[in-house]
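Below, a portion of the complex is reproduced, with chain positions unchanged.
Note that the chains are named A and B in the order they appear, and that numbering of residues resets to 1 at the start of each chain.
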Amino acid sequence: MGGAMKRSGTRPAMTVADLEAFLAEAFPQAAPMRLAIEHVDARTIRLAMPTGEEHLRPGGTVAGPTLMALADCAIYLLILAQTGPKALTVTTNFGINFLRKPEPGRLVAEGRLLKLGKRLAVGDVLLFTPPAEEPVAHATVTYSIPPVGDRGR
Amino acid sequence: MGGAMKRSGTRPAMTVADLEAFLAEAFPQAAPMRLAIEHVDARTIRLAMPTGEEHLRPGGTVAGPTLMALADCAIYLLILAQTGPKALTVTTNFGINFLRKPEPGRLVAEGRLLKLGKRLAVGDVLLFTPPAEEPVAHATVTYSIPPVGDRGR
């Protein structure tokens, strides 16, 4: 199913290296996530992160908030890749369905941009724990894009 | 973007004709929607319906509840296509993001099954108003599949 997300050949405003530099600078507290930005284009993004003991809950499942944080991050970076660095872009709505037990090891997020408006941007994300092929969760995320000098909600 | 939904060649439990017969029998009140089931397989469905005066709201936009009803219906029929006719399958959660102004004329729903469990099934839907290529809305729907003799929530 992961392969069903059509990539775009168009070059976005920020490359993977640009996004990594932005993250390191603006979100130093995200460093422990050890995010890898594997791909970004004008419509899709692919992130991965290792999951270990600290992300687990009883039953050996990766905790819901870890999945939520990665999905949120995927759409945030996908939007920034298009608009350029706007740290004050804020999530206004986030929804997620947990579909299957996520196995620890490696968590992958495949994000897709559904709308990039002047004020709101919307995307959805499938989360996987390879090698399992079926998604472990599906999230939709809305971001508010602030006009200059505005907080954006 | 509509083309990004990978179809499956596997034959579902109910065909388009089976679903149409079920709808006519179990949901006679749905007849005014004039739904066309254009495609169904083990993972995806495509529905279409004409939209006219009675579906519009100020500004000439197709009303939100019309979009919601079609998205809900798409996942309902997609699940039934797999499980066979279980009229008591009920929606437990429905979420939708409205993305662009839907033009009147023809409304198309492309549904995708994300999970078909014993108790819960989850799918998402992109809604289009052709010939516009960008989706007008994206919905996610969870259905509860009742065990025999149970109401299912």
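Quick notes on this structure:
Note that in this section contacts are C-beta pairs under 8 Å (C-beta built on N, C-alpha and C of every residue); 3 or more make two chains touch, one makes a residue touch a chain.
Here the structure is a predicted model, which is why all the values come from computation and not from measurement.
Each protein chain is a copy of one sequence, and the assembly as a whole in this entry counts 4 such copies (shown in place: 2).
Heads up, the rule we're going with is that only the chains that are shown with their structure count from here on.
Relative orientation of chain A with respect to chain B corresponds to a rotation of 180°, obtained by superposing CA atoms and rounded to a multiple of 5.
If you average the CA atoms of chain A and of chain B, the two centres end up 27 Å from each other. Within the complex, the chain B residues that touch chain A are 1, 3-6, 93, 95, 97, 99-100, 114-115, 122, 124, 134-135, 138, 140, 142.
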